[in-house]
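Here is the structure we will look at, set down as structure tokens.
With one protein chain withheld, the remaining protein chains of the complex are depicted in position.
Take a look at subunit A:
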């Protein structure tokens, strides 16, 4: 690991000098530093900032401090009842030990687990811009079918972010240029020809909170994840869904896909195809296909199309049956 200077953050909007990065739970950053993929000159520890609370918002939503640990958030009673998809997504990710350290903000900003990105000795346009991408012709079984570019086909690894994208969560950011709000669906950039930048955040901007809006449909929501082993593995594909059915028709629906794109993939096309339509498995399957029509799979990851189609149909059917 390259040597660095360590200090604690002075305040929310204090910003960062060039070469400095924020340290929260460290479960991804410290690992990347050991691997030589992250090489910060300065680590600014934000764990002592007052960002550890989950609180109510005036509109009935909730505000999650960015330092709230994944395990605490998954167990939060308000989250479990009003946004079960979020609790389930958190619990589907990592292990008990990692969830006890990993924070809400850090989970959003974790990097891809693409094996070429994680290996500092390999070319990778994300960790060394311009060096090329071995994944397109190499090991890409778990990489993107949507949103990738010739330069990068990395997937965002978070489960939590998929649930947040589905329930219209908004990220609160503080920095030297002031405060701003960014929907989770707008936080991530697609790689295009600059895959080294995962998000729209500027250097020195700190996520202070994630707001969940009051969203009645989210009370009937769920997260389903398919992976190579029963537990403690990244998703091969996942679906976050919320559904309200009235008189057999889809009255409201939220849908997002995980492990298929460089960002949590909010399935707007599928949602639009479903609104007002009969809540049947056939329609759910067709809606997933409408979203997946844009997929551009590589040699070894076309399985994700069928996986996401089937997960979507299964999850929405279960939610619809629950209602009747």
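Observations, loosely collected:
Everything below uses one rule, namely that a contact is a pair of C-beta atoms (placed from the backbone, for glycine too) under 8 Å apart; a residue touches a chain by one contact, two chains touch by 3 or more; residues count from 1.
Everything below uses one rule, namely that contacts and distances are computed from a predicted model.
One subunit of the complex is not drawn; among "Dihydroorotase", "Branched-chain amino acid ABC transporter permease", "2Fe-2S ferredoxin-type domain-containing protein" or "Cation/acetate symporter ActP", its UniProt record names it "2Fe-2S ferredoxin-type domain-containing protein". Only one residue in the set A:20, A:38, A:51 or A:74 touches the chain that does not appear here, and it is A:74.
When the whole complex is considered, the residue among A:66, A:87, A:199 or A:238 that touches the unshown chain is A:87. Against the chain not shown here, subunit A presents residues 1, 3-6, 23, 26-27, 30-31, 33-34, 43, 45, 47, 71, 74-75, 80, 87-88, 91-92, 94-98, 100-101, 230-232.
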